[in-house]
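Missing here is one protein chain; the remaining ones are kept as they sit in the complex.
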Amino acid sequence: MTKPWTPRIVAFFCNWCTYTAADLAGVSRLKYASNVRVIRLMCSGRVDPQFILDALARGADGVLIGGCHPGDCHYVEGNYKMLRRFELLKRMLVDFGIEPQRVRLEWISAAEGEKVKTVINEMTQQLQALGPLGMPQKFTAWDQELEHLAQAVQARDAAAGPCPTHAAPSPTPEVVHV
Amino acid sequence: MKYAYFPGCSLKGTGKAYEESLLPVMKHLGVEMQELDDWNCCGATAYMAVDEGKACAAAARNLAIAEKSGLQQVLAPCSACYLVLNKTQHYLHEYPGMRQTVARALETVGLRCEGTSAVRHPLDILLNDIGLEAVKQKVTRPLKGLKVAPYYGCQIVRPYATFDDQTNPTTMDRLLEALGATVVKWPLKTKCCGGSLTGTLPEAGLRLSYILLKEAIKRGADVIATVCPLCQFNLDAYHPKISARWEPVPIPTVYFSQLMGLAFGLPDNQVVLHRGMIPMKPLAAPAPAAAAAR
Amino acid sequence: MSKPKVAFYWCASCGGCEETVVDLAEDILGVVEKVDIVLWPVAMDFKYKDVAALPDKSIFATLLNGAIRMSEQEELAVLLRRKSQYLIAYGACAQLGGIPALANQFSREQVLKFNYEDCPALANEAKTRPQAQFTEAGRTPHLSQLHHVVRTLDQVVDVDFYIPGCPPTPNLTKAAFEALLSGKLPPKGAVLAPDIALCDECERKATKPTDVAFTEFKRPHQGLWDSGKCFLAQGVVCMGPATRSGCGAACTSGNMPCTGCFGPTSRVRDQGAKMLSSLCSNVAAKDVAGIQQALAGIPDPVGTFYRYGLAKSLLRRRVDLPA
Partner (left out) sequence: MSAKKEELRIGFYVCHCGHNIASMVDCVAVARSVEKLPGVALARDYKYMCSDPGQVLIQQDIREHKLNRIVVASCSPLLHEHTFRGATEAGGLNPFYFHMVNIREHDSWVHTDRQEATEKAKALAEAAIRRVAHHKALEIKKVPIHPDVLVVGGGIAGIHAAMTLANAGKKVYLVEREPSIGGHMAKFDKTFPTLDCAACILTPKMSEVGSHPNITLWTYSDVTKVDGYVGNYTVQVKRKARYIIEDLCTGCQDCIPNCVFKEPKFTDDFNEGLGKRKPVYIPFPQATPQVVVIDPEVCLNFKRGKNPDGSPIVSDKCKKTCVEACGEKNAIDFTQKDELKEIKVGNIIVCTGFKTFDAGRVPAYGYGTYKNVYTSLEIERLVNASGPTGGEVILREGKNPDGSPKTPKSIGIIHCVGSRDKKTNIWCSRVCCMYSMKLAHLLKEHTDAELYNFYIDMRTPGKGYEEFYNKLLEEGTHFIRGRVGEVTDWAMTPEEEGKLVIRVEDTLAGVVRRIPVDMVVLATGLEPQADAGDVRRLFNMSCGGDGWFLERHPKLAPVNTFTDGVFLAGCCQGPKDIPDTVAQAGAAAAEAMVLIDRGYVEQEPNTAFILDQECSGCKSCIPLCPYTAILFDEERKKAYINEALCKGCGTCVGACPSSSIVQNLFEDSEIFSEIEGVLSYD
């Protein structure tokens, strides 16, 4: 049985606001889509854009970053730093052909369990409409041209017969890895 | 400023005085009103109670025509039209099911309603788009000494508080004050006029009209200013019956737009005070000095 | 006893890397003295079939420059890998994709269409395009084909070491030869340059304030720059903080900001993302409009942050292009 495709969301939540809000959503037994996987960081300022790109490259269909509301950061201004990165990253991802809805930054305070639910459900819905990003599959597809060529060369070489191996092997200096 | 104008049935019939006075006033203020081409019944409140889907479709057809006209603002002076168009707009945004129903219905006549236009009330436009300063500048005959009871009725504030407070609206108060009138303290601003009960259950309906009229007189009002054709009709047309059942409460009820026309010094045929059944006392003539200064 | 065999090869590159080998000047003599060159198309006449005829692993080291852009390049890369004990990605293109990899923002069709049809400087009324093969006079030669994707060398074959740079400096090249020949080699996969960012050796470092807060960004052509002051302090995007050192800060010494050709340090997975992170974090504005206004000075983030590293970036390529 093959399951119908559903989007994968990797979420980076700050410890103090959004992660706590997600805990609150749990305590309040709110129900939301199970597509999201939360990674806890101390602050949204810790979110390295590499994490976002890595998540996308590894198969996430969307990335959600959750931080404290502006002015409310537990570490004073970490969320502003994330906001600034996000603004340029969003633009850059469009240049990479990635729909802006796939990467989302939300301010969710510790009290906003309800918002965790709405944001995740909304994002799931949007990604469902966009369809898979499927980077790992894309990488494989892109590299098929290598395989095709390798096969063609092999076929040609086989037709040409084995390599003459008359030349002497090169003397190898002793290798010491330092 | 240009608005799509949705008159609705009343302004072409019982509420003729509203249209006859509002159009010149708006023109005088430099507002252009373009009557919607081929508009139809707003559905009114009764239709909503029978079949929301069909009522919305009927109302949405008007919105669709407005969208097609390219005018994003729909001016709906009649309270019932204003409410129904607004309600339809809300339903289209909030209920996907309703959006589909309406879309299917409109499709059959080759129309689409995106729900993008804003439904506006004349008071909203006067206060927020034109501004009281512009209104004041047009006043040539301040309504000095005229005591007015501002009567908003129910539909422009309930259930949607779009541009004014729900229990104590003040936009008309401020407008009347800008015209130079005195606004009487009148806690019945949004009380029921009796609505259609005046015809179907007169004992209940007329009683409500009677309370409004009685309280207006008691609080020293010379005239009641209204925004709604049905309110105006109820408060104006049933005096003989009310008088027979309770007591005579002879106070005129006019549209705010008529008072505006009066204050702007527009000709009688644009103020149309003669349309009321209870005549309004003529204003005291302006002091000669003030008249000369104009 | 015969000397170790060495091969030089070039793929999708401009030839600058070859120049570096020549730039070794008299030192090249020392190198040539100790090795036998078995392949060097830019300088000497060998045939591919000569290489193909060599036993596997019989070449001691191959220095390959250029990205892998064409089928022929890939074929040679595979062949040289098989024949070599050490395969070294030489220069930014082989290591990171380099300038040719900027084509990863476009499809093969877009590239061909522009170059053979739309390019304003072109006279090709017949809109002739290169063909993979054609038959003339009874013979059917095969031509190399453009791949869809520009790749780094290590995305095609296993690579032992990397010498970074566009082009690599003679010093690094010499040092690499010395290490190879003496056998004192770092662990496999190493980049043969210091693992610290460029600022370390940039003379302007001292002029960078500790409280930089960007209100705008400028591109190099948009002003005249103080030749002694940190570019970032002047609001010019300089990739130095996110780029490996080892070039001797050649660009900043020439009053041009670093563009990142040495690639990231070993700890970084995506050079562009890290540079973006560092620059944006230090923008002064706190509101979206202000932030966007400041960042408007970076109109082409992909071209700015991945000028050399697009093929090696985490996403590798514009994602919606055909394979």
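Letters A, B and C name the chains as they come in the text, with residue numbers starting at 1 for each one.
The rule we apply is simple: a residue touches a chain if its C-beta (ideal position, glycine included) is under 8 Å from a C-beta of that chain, and two chains touch if they have at least 3 such contacts.
All of these numbers come straight from a predicted model, not from anything done at the bench.
Considering the whole complex, the hidden chain is in touch with A, B, C.
Only one residue in the set C:M275, C:I291 or C:L315 touches the chain that does not appear here, and it is C:M275. Annotation: of C:S245, C:T259 or C:S313, C:S245 touches the absent chain (contact as defined above). In the full complex, chain B contacts the hidden chain through residues 165, 167-168, 185, 187-188, 211, 215, 218. On the side of chain C, touch with the chain left out of the figure occurs at residues 195-200, 205-206, 208-213, 240-242, 245, 264-265, 267-269, 274-275, 277-278, 281-282.
By the touch criterion stated above, the residues of chain A touching the omitted chain are 8, 10, 15-17, 19-20, 22-23, 25-27, 29-32, 34, 37-43, 45-51, 54-55, 58-60, 71-72, 74-78, 81-82, 85, 109-112, 117.
FYI, only the chains that are shown with their structure count from here on.
Remark: chain A and chain B have CA centroids separated by 57 Å (rounded to whole angstrom). Between the CA-based centres of chain B and chain C the separation comes to 73 Å, rounded to the whole angstrom. For chain B, the set of residues touching two or more other chains is empty.
Taken residue by residue, chain C touches two or more other chains at no position, since every residue touches fewer. Residues 1-5, 52-60, 71, 74-75, 78, 85, 105, 147-149, 155-156, 180-188, 268-270, 272-274, 276-277, 279-281, 283, 285-286, 288, 291-292, 295, 298, 300-302, 305, 313-321, 323 of chain C are the ones that touch chain A when the two sit in their complex. Interface of chain A with chain C (complex): residues 45, 48-50, 52-54, 56-57, 70, 77, 80-81, 83-85, 87-89, 91-92, 95-98, 133, 135, 138-139, 141-146, 149-150, 153, 163-178.
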